[in-house]
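Apart from one protein chain that is not included, each protein chain of the complex appears where it belongs.
Right, chain A next:
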Amino acid sequence: MSTAEFAPDGDEHEPIVAPPHKVYPKKVLGEFRRIKWGIQLFTLTVYYLLPFVRWDRGPNEPSQAVLLDLQHRRFYFFFIEIWPQEVYYATGLLIIAALTLFLMNAVAGRIWCGYMCPQTVWTDLYIMTERWIEGDARDRIRKDAGPWTAQKIREKLTKHFLWLLIAWWTGGAWVLYFADAPTLVYKLATFAPGCGEAYMWIGIFTFTTYVFAGVMREGLCLHMCPWPRIQASLTDEYALNVTYRYDRGEPRQSVKQAAALRAKGLPAGDCVDCGQCVAVCPTGVDIRKGASLGCIQCGLCIDACDGVMEKVGRPPRLIGYDTEMNVKRRACGQPAIYKPIRARTVLYAALIAGIGGFMIFTLATRANLHLSVLHDRNPLTVKLSDGGVRNAYTIHVANMNPEPRRFVLEVAGAAGAQMEAVGAPRDAEGRIVLDVGADQTREARILLTIHGGPADRKPLPLEFSMREIETGRSVTARDAFLWP
């Protein structure tokens, strides 16, 4: 028998995305459902409680472990403090996040979608609430099709109220990441003035949570999310995916027929066409039709099918995490092969380790000090009355430590240059000294004058350095000295 005969329905007219129909996911119990509950509990707990975790950074510094302080332009993440000029750390985190997604995808398909994506987590929470109030899928279909009774109205109102409550709490937790959480909670609860922006964001996130998790659900995965499209080009024949093992399941037939065939020693498919895998699917996919853009790989159909297989006395995992290649290999009598370590996964892992390692290294060795130099653009150079040439620079020094520091400014590369700083007199040793307050930035105007200079009038490359007197640590910034 060739594999082609077992191929999923080759209906060429099947639309890529099915026209919308309401999905009523049925309750299911089993191994993957338990994993999903566990991850859901963990992610939601982290989301709702993280803003309340404290982290002592000393006086005059916020004591919130994770804080995005937009007002003062600082990001705090446990022991890490990010200044605006260091947003490349955020870029690095995003690159690592993307690569992690690629790696997860190469190893086990769209498990992000199925277990950790906020859309999945909140939709699951909403479906759970819905099931609790209105009953399981069959009850809901019956009630929705039936007339509006007092009970139906009461149930719908309760459901939407609870949904809005969850949405409101979700939006509320979001704003806590942007201000001191306990203080903000108190201010919000007492309607203190100046919280208008927080209320607005809570409103926006209440609305979006309610619409995304309550109304749109799988519609967002099917029609709005770019990941299924990207994922299709990243996956390969070795990636584990939720797969219907059609080599074992086809042809579908009743339990009796299959038993009769097996009694005669003939092969018989295990799929009894009960449709439970479709009934429990939150995105309304029929996994038996093969890999699908709509499948978020949450594994609930595996649980549903395993339950049925147990009842009909057949081995579990007619649907399971498997590769398309293995199904075909088994159909041809070849052994299944699993290869989680291959060029693709090794490359992703190496890139993640490399970028992560580089970020940790730069974080650990950064000087907590930043210097930037800006050459005056207008005029670029100034001719002095005695024939000397002057260039002016504006320097910004950021002291990222929580205590004041004193620095010496030096410049290398311009032999014989006289340096002056507007408003910064020299100390007894003739050095230009700048005091920068705790956690502050200071600006200074630097004037560099050269008499004579090279005959070719080529720009001189300069290196400004800011050296901390106490520790000797320094940072540098490059610029150039130009001629008229």
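As a convention for this text, a contact is a pair of C-beta atoms (placed from the backbone, for glycine too) under 8 Å apart; a residue touches a chain by one contact, two chains touch by 3 or more; residues count from 1.
Assume contacts and distances are computed from a predicted model.
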item: Complex member absent from the view - protein name from UniProt, among "L-lactate dehydrogenase complex protein LldG", "Cbb3-type cytochrome c oxidase subunit", "Phosphate transport system permease protein PstA" or "Transketolase"; value: "Cbb3-type cytochrome c oxidase subunit"
item: Chain not shown: contacting residue from A:392, A:417 or A:432; value: A:392
item: Contact partner of the left-out chain, one of A:49, A:422 or A:469; value: A:422
item: Where the unshown chain meets chain A, residue by residue; value: 13, 15, 19, 376-379, 382-387, 390, 392, 420, 422-425, 435, 442-443, 445, 447
